[in-house]
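Only one protein chain is missing from this complex, and each of the others stays in its spot.
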Amino acid sequence: MKTVEEIKAMIEAAVPGAVVEIAPNPNPALPHSLRIAPDHAVEVAKFLRDDEELKLDYLSNVTGVDWPESLEAVYHLYSVEKRHGPLVIRMHTENRTDQVELPSLTPIWRSAEFQEREIFDLYGIVFTGHPDLRRLLMWEGFKDHPMRRDYVEPDDFEYEPTAHDEVLKRAQAHKDSEQRTVNSGQ
Amino acid sequence: MLGEGILKGMAETAKNFFGSYFSAARMTTVEYPEHRIAPYEAARVFPFLVFDGKDWQAGMRCVACQICEKECPPKCIFIEKSKDKKPDALGKLQFYPARFDIDISVCMSCQICVEVCPFEAIKMDTEFELSTDDRFGGLLLDRKQLAKSNQYYRKIHPAEAAGVDAKLAAEKVKADAKAKFTAEAKIAAIAGEGA
Partner (left out) sequence: MSIAETNTEKFEGWNRPAPIKLEGEGELLEVAMGPHHPSTHGVFRMDVALDGERVIRLRPVFGYLHRNHEKIAEGQSYLASMPYTDRLDYICPITNNWAYALAVEKLAGQEVPERAEYLRVILGELTRYQNHASSIGFLIQEMGATGTPLMYAFREREKILDLFEELTGARMMVNYMRFGGCRVDASPGWLDRTRKVVAGLTKFTDEFDRLLSTNEILMARTQGVGVLRPELAVNAGVTGPMLRASGVNYDIRKVDGYGIYNRFNFRVPLGDHGDVYDRYMIRLLEMRESIGILQQALREIPVGPVMSPTARIRGFRPKRGEAYGRIEAPKGELGFYLISDGGPNPYRYRVRPPSLINLTVLEDMCLGVNVADVVLIFGSVDIVLGEVDR
């Protein structure tokens, strides 16, 4: 397969207006990845899938990552026909609070369907253009996004006495306050 | 012929069924608890603390270094260091655990505590019939319940215990030789000063 610089040149030639950078990987385990701006991402993806030399028709893995300033979606692309890969492409959101949209690549590779739903569920990235964006692993009606680094777990569960004292204390605090409201309601 | 495949399959089932009256390979059920299979030597269930000699407190190898507590993945080990020290097998003064609890309802038998212990103090037991009706305290084993002797360790894991004993004996020989060397050097130094 071609090198990352050659693929960058091919993308910029085929999709005018696409902004592609090389994101270096300090570890030799994986080649450098391509950071793609969200505007033309769907056309870039279509080019990568359909181009005769690359033919990256198999999307293996979609990962969400939580960085301090933004959220990120990382796509690992392989080719079943040409038996080469991987090519890693990434997209960043603007920030972590209100501008968390990214275009969905599900129309290009169907295997992104469940994985993008999982990233929406656990990180909060909203994929525009996804046909069925709902929570995947958590139940509907659950608030907050568990995989984020600043996620605070709820502690009003029913706990049994365990040897883990801080857990017990937090649960005990809720039990006492519930008891007081129940008694005052009578 | 229609049904030939089903008949061939039934012949296989019949072979297994009637064969189970004659060959042990086809009748593999062991009626537990009347008959039990002896556990393999490498089998691991929950950890226990090894002590040398007769007194479990004086002979306990654990020096409360708390490495197993840090490395335990589900954090089921709770250790409190003692304030004073006691001599270990080599004669050196070491801390000992004033509290060493393992919550076996959390322990997942991964054996990482055994791998990282530098003092051969914690090993895996093979006892699994530990059910109790006290679901809160009954599954939190304290150091007295965890302390088992080196003879017991030799009984359940003979080859492993032989290796550990050889290693500790070699360490003792080295420590004795070093002590003897330092003692002789001190005597020579005093004699040298006196002369």
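Going by the order they are written in, the chains are A and B; count residues from 1 in each one.
In the analysis below, a contact is a pair of C-beta atoms (placed from the backbone, for glycine too) under 8 Å apart; a residue touches a chain by one contact, two chains touch by 3 or more.
Note that the structure is predicted; figures quoted are calculated from it, not measured.
Enquirer: Which positions on subunit B touch the chain that was left off?
Expert: Residues in contact with the chain left out: 2-6, 8-9, 12-13, 16, 28, 40-44, 67, 71-73, 108-112, 115-116, 124.
Enquirer: What does the interface between subunit A and the hidden chain look like in terms of residue numbers?
Expert: Touching the missing chain: residues 25-30, 57-61, 63, 65-66, 74, 76, 80, 83, 86, 88, 106-107, 109-115, 129, 131, 135-139, 146-147.
The rule is simple: only the chains that are shown with their structure count from here on.
Enquirer: CA centre of subunit A versus CA centre of subunit B: separation in Å?
Expert: Taking the mean C-alpha position of each chain, the two centres sit 43 Å apart.
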